[in-house]
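Left out: one protein chain. Kept in place: all the others.
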Amino acid sequence: MIWWIELLLFGLLITSAIVALQVKDMIAAVASLSVYSFLAASLLALMGAVDVALTEAALGAGVTGVLLTAAISMLRRRSVD
Amino acid sequence: MKWLTFTFLAFILMLLLWATSDLPSRANPQSPANVHLSPEFTKLTETEIHVPNIVSAILADFRGYDTLGETFVIFTAGLAVLLVLSSHGRKKKDPPKK
Amino acid sequence: MIELISERFPYWATMLLLVIGLYAMLGKRSLLKKIIGLNIFQSAIILFFISGSMREGGSVPIIEGLHSGAHPHPEDFVNPLPHVLMLTAIVVGVAITGVALSFLVRIQREFGTLDESILLEEVRE
Partner (left out) sequence: MNQPYESTILKFIAKNFLVPLMVVFAIYVLIHGESSPGGGFQAGAIFASAIILVRLIGANTQTQGSKGLPMPLLIIAASTGLGIYVVTGILAQLFGANYLDYAAIPLQWFNEFAGENRTNRAMGMWIIELGVFLGVASVLVIIFDLLSKDPEND
């Protein structure tokens, strides 16, 4: 059991979650959330769930980030005026 | 108000960590989740469906009704976004505050 | 001690992530941060289920050499049922995020802010 790799990945996961919540810039928060999703996907692949890892990498790290970025660009532009 | 939130969260964390001590140890072949229902799925995938990917077989055949409901959920989400963000009928009311 | 940690730490880490997501949904004032917290909460539950699906000596749930007459043994694979449940949960989670973001765009158009306390004041008036 290569459990220390999982321990390292879980540590990075918790760190990126805290960074995504505490940073002020929203684009940086979304980038950190994408990092979080990709770390979660690699962790799922390490646990043997390849289907779930593929879905998480495509949907969680890709589409969610794009949707959040689209919404933030609209919201920030609207809040300036 | 801040301390109330943190107290509540610490309470929840302690409760959850206490609850994990009752779970079976990880990767235990004799844990209840591993001995019920999924060996049957593996055997039926070999004999009945005859496709290599067990997850795909369960998703589309054994739990096909579940996946049908989920497709309905996604379709409904698309319709909800369409209804919420379509700009028809909004301009007749008061314009948004600048 | 090492034995205990190596067996139990995924449970502890996922519970900690769950509480972090819950903190974002309870304590943050920006509604966008609440949505990010919702995503973290959901990923924590997915990781918890998948780490419960592991099996000693099990491999990826794909039967190798099925068409050439191999007979699989159920103990050779990890438990595939939680994988299916979490697969549907991820896709539904993205749909939830889309609907929530559309609500946020609409709130921004109507009220001009995403701050929770200001929104509560405006709704009370």
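For clarity, chains are labelled A, B and C in written order, and residue numbers in each chain start from 1.
Note that in this section contacts are C-beta pairs under 8 Å (C-beta built on N, C-alpha and C of every residue); 3 or more make two chains touch, one makes a residue touch a chain.
The structure displayed is predicted, hence computed values, not measured ones.
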| item | value |
| --- | --- |
| Shown chains that the omitted chain touches within the full complex | A, B, C |
| Chain not shown, touching residues in chain B | 48-53, 55-57, 59-61, 64-65, 67-68, 71-72, 74-75, 77-78, 81-82, 85-87 |
| Contacts of chain A with the absent chain, listed as residue ranges | 50-51, 53-55, 58-59, 62-63, 66-67, 70-71, 73-74, 77 |
| Contact footprint on chain C, counting only the chain that is left out | 62, 67, 87, 90-91, 94-95, 98, 101-102, 105, 109 |
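Throughout what follows, only the chains that are shown with their structure count from here on.
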| item | value |
| --- | --- |
| Chain centre separation (chain A, chain C; CA means) in Å | 11 |
| Gap in Å, rounded to a whole number, between the CA centres of chain B and chain A | 18 |
| Residues of chain C touching at least two other chains | 10, 16, 23, 51, 53-54, 58, 61-62, 83, 87, 91, 98, 105, 109, 112 |
| Sequence positions of chain B contacting 2 or more other chains | 27, 53, 55, 98 |
| Complex interface listing, chain C residues touching chain B | 7-8, 10-12, 15-16, 18-19, 22-23, 26-27, 51-58, 61-64, 66-67, 71-72, 74-75, 77, 79-84, 87-88, 91-92, 95-96, 98-99, 102-103, 105-106, 109-112 |
| Sites on chain C touched by chain A in the complex | 6, 9-10, 13, 16-17, 20-21, 23-24, 28, 32-33, 35-37, 39-40, 43, 46-47, 50-51, 53-54, 58-62, 78, 83, 86-87, 90-91, 93-94, 97-98, 101, 104-105, 108-109, 112-114 |
| Touch list for chain A against partner chain C, complex | 1, 3, 6-7, 10, 13-14, 17-18, 20-21, 26, 29-30, 33, 36-37, 40, 43-44, 47-52, 55-56, 59-60, 63-64, 67-68, 71-72, 74-75, 78-79 |
